[in-house]
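I'd like to ask you about the structure that follows.
Complex shown without one protein chain; remaining protein chains in place.
Naming follows writing order (A and B), and every chain is counted from residue 1.
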């Protein structure tokens, strides 16, 4: 028996006449990498936004760890164990990479309403943050100001911040973009190694990575999930070929 | 990086030393007026230190900090008024002339007021936040004008300065030293807060609220707490200012005052620990010395301020101590 981490039922979200999310059903099991693919503008990031809490759905259910999370804020969902990275990085740009991770460690460890003890003399906090940076291969850039990191490095930093939360589920929005071939391969291996520890909902355009990593794939087109299945099922689905892969060839 | 750090530390120590030395020198030269000028610098710097916590570190551009400055002043003034008259506050509380009671009262009252104002204001951002804090301050301003018991438009004189145990608050140099100690205390407290876990959260709220929420820290309580702490420090400065002038009036609550405190912070360098001191000192000294040469001092003050903005990014501290250090 696997545990269901995330379960989405009948989710709908419109912006005016545009149906960005149209009756989406989706689930992520523990120990699973579930990839979400689809052409640009299919509503993938909108879906992630609703799961993480920045966007409110019009209709439907989002259950995380068996709890209805729609009424909960972004921060509450994060504290329940929902980590995410953004398609366009969203970090504290004026401070170092390390400080970004420290903030995440501090948030998981407990209260941020401590006014006296200095963060820089809190060795436990620093060590833990360094461990997460090492895992994503950013240890050498720990002291670099975030705005001076490359786009690829910023994505990795977001993954490090998300991991520092010790999440149950990771929502990764195109983590490979801007990494280059070597970087993508390393990140692919790293995500593979994370599987035991955390479920992942992965949005990715790099099809090699998706086919290598995913246990299941859902294909999103115009806000609708047209197919969900294993890598082989998706490769063979005529519907997917027509709606999505066909367009790319 | 280390060089910049050292340079800023040297500048900070110099500023602290200069402010302390000025009244000593004035005393030696038998120019007691300069003691009160230095006291004014210390007090207004403290008001700026308070605002800097919200504006510089938390990114909350409050155009209404005169509300806290003035309310702090009115706590001192109203206490002195009842003490002088021998009456009770609202017929309930006995008056006190003990500063060690008056200051906490001013701080707590300003904190409470900041919770109320913050609860509403922090729903907005950007220019809207600037204007809604102004709106609340204007409400307090007109409240100050409309209470005849406490002087209405004319304000309240403080005939007898409130007292401290052991030392004499009436002695100008002692009063300066008290204000100076509170200023240094305020700066030290700020530096601890900024370096703490809360400080990390507060500064992230300024840089990127989405980031803060994404790691599981709700931005609103962090910002509200920062706003309240900021108001408390500015409120204490207001209480001191009323004692220094022997007077509290609606002018302490006016939007000119909010603007002036904001100018100190920006002029000195936003988000720099000693920025408010640098800014207030320069502003008050320019006002005083140019005022000695010409009646048209505002014209030249304006030109100098304009020069600082256009040619010294990051205010005075940016000019003399280099860019702000974020590691």
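Convention: a contact is a pair of C-beta atoms (placed from the backbone, for glycine too) under 8 Å apart; a residue touches a chain by one contact, two chains touch by 3 or more.
Please note the rule applied: contacts and distances are computed from a predicted model.
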Chain not displayed: protein name in its UniProt record ("NADH-quinone oxidoreductase subunit K", "Dimethyl sulfoxide reductase anchor subunit", "Amino acid/amide ABC transporter membrane protein 1 (HAAT family)" or "Electron transfer flavoprotein subunit beta"): "Amino acid/amide ABC transporter membrane protein 1 (HAAT family)"
Contacts of the hidden chain among displayed chains: B
Sole residue of B:35, B:71 or B:132 that reaches the chain not shown, by the stated touch rule: B:132
Residue ranges of chain B at the interface with the undisplayed chain: 55, 61, 120, 123-128, 130-132, 134-136, 138-139, 142-143, 145-146, 148, 152, 255, 259, 262-263, 266-267, 270, 296-299, 301-306, 308-310, 313
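Definition applied: only the chains that are shown with their structure count from here on.
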Whole-Å separation of chain centres (CA-atom averages), chain A against chain B: 44
Contacting residues of chain B [partner chain A, same complex]: 192-193, 195-201, 203-204, 207-208, 210-219, 221-222, 225, 326-327
Of all residues in chain A, those that touch chain B in their complex: 52-54, 73-76, 78-79, 84, 90-96, 99-100, 102-104, 106-108, 111-120, 143, 145, 161-162, 164-165
